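Here is chain A:
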Amino acid sequence: MTADERQARLAAFMTERFGVEADPWPDGGPIVPVEQHVALAAALQAELGYTLYVYCVASHWPDETPKGGDLIPEHYEVATGLRSVGAGSHVAMWRVSVPVGAGVPTLADLFAGADWQEREQYDLVGVVFDDHPDLRRLMLPEEWVGHPLRKDYAIETGHLPWR
Partner candidate 1 sequence: MNPWLHGALYGVVLLAVLMTIVAWATWFERKFAGRMQSRMGPTIVGWAGLLQPISDAFKLLQKEDIVPARADKTLFNLAPPLTLFFALAVAAVVPFSPGLLASDMDVGVLYILALSGLTVFPIWTAGWASNNKYALLGGMRAVAQGISYEIPLLMAAAVPIVLAGTMSLGGIVEFQVQHGWLIWWPPGPGLFAFIIFLLAALAEGNRIPFDIPEAESELVSGPSTEYTGIKFGLFYLGEYVHTMISGAVMSALFFGGWDGPFAPGLHWMVFKTLFFFVVLLWMRWSLVRYRPDQLMAICWKYLVPASLVVLLWAAVTVVGGPA
Partner candidate 2 sequence: MVDVWAPALVFMALSLAMGVGMVVGARILAVRSKVDLPTRTVTYESGEVARGSAWIRFHPRYYVVALVFVLFDVEAVFLLPWTLNVRGLGWFAIAEMVVFLGILLLGWVYALRKGALTWQ
Partner candidate 3 sequence: MAVDDPGRSYSHPLFDTLERFPGLDLATTTADKLLNWGARNSLWIFPMATSCCGIEFMASAASRVDFDRMGSFTRATPRQADVMVVAGTITVKMAPRVKRLWDQMPEPKWCVAMGSCAISGDFYRDIYSVIPGIDTVIPVDVYVPGCPPNPEALMAGLLVLQEKIALKTAGLKTVPAGRPETAKMISPRIKRVGHPDRMPEIDAAQCAQAMSLDLTEPPDLLAAFTAAQAAAKAAREAAEAAAADAAAADEKGGEA
């Protein structure tokens, strides 16, 4: 099966089972309700053969008022990608959007690799993953204050007595 066919099948599957429009495709994938995050991943893994865990990318979006639009409140967006293995390999991507303070359910029970990826995103971006088995900082020291990849974190923040 070629990648295009896989993509078409995936779009149909998502619309049928989860009722999300694959409209912004391939622009990071559709935005899926948080409640369906784990169910979607499990279904993709078990039914469509997307077994390879690829990425977990969280991004921080502060309060923003687009020109002529309403205020978009501060939120996190977590993009996840799973890959099908073998010929015509293809990435199934989707995103979930959570307000600050809410958590994203973890995928660590389905994919062993999600453990570290989600820890890294928690460490750098600050998004919390619910039910994660071991949610600690991964890259930065334990006592670090703040999450550097948030937009309100200054890049040159000092850390005495070292810098």
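Selection criteria: all candidates are chains of the complex that A comes from, given by their letters.
By definition in this document, contacts are C-beta pairs under 8 Å (C-beta built on N, C-alpha and C of every residue); 3 or more make two chains touch, one makes a residue touch a chain; residues count from 1.
Given the structure is predicted, the values throughout are model-derived calculations rather than measurements.
K.L.:
Here chain A stands alone, and the other chains of its complex are listed as 1, 2 or 3; which of them touches it?
P.N.:
That would be candidate 3, which touches chain A.
K.L.:
Which residues of chain A touch candidate 3 in their complex?
P.N.:
For this pair, the touching residues of chain A are 139-143, 148, 153-163.
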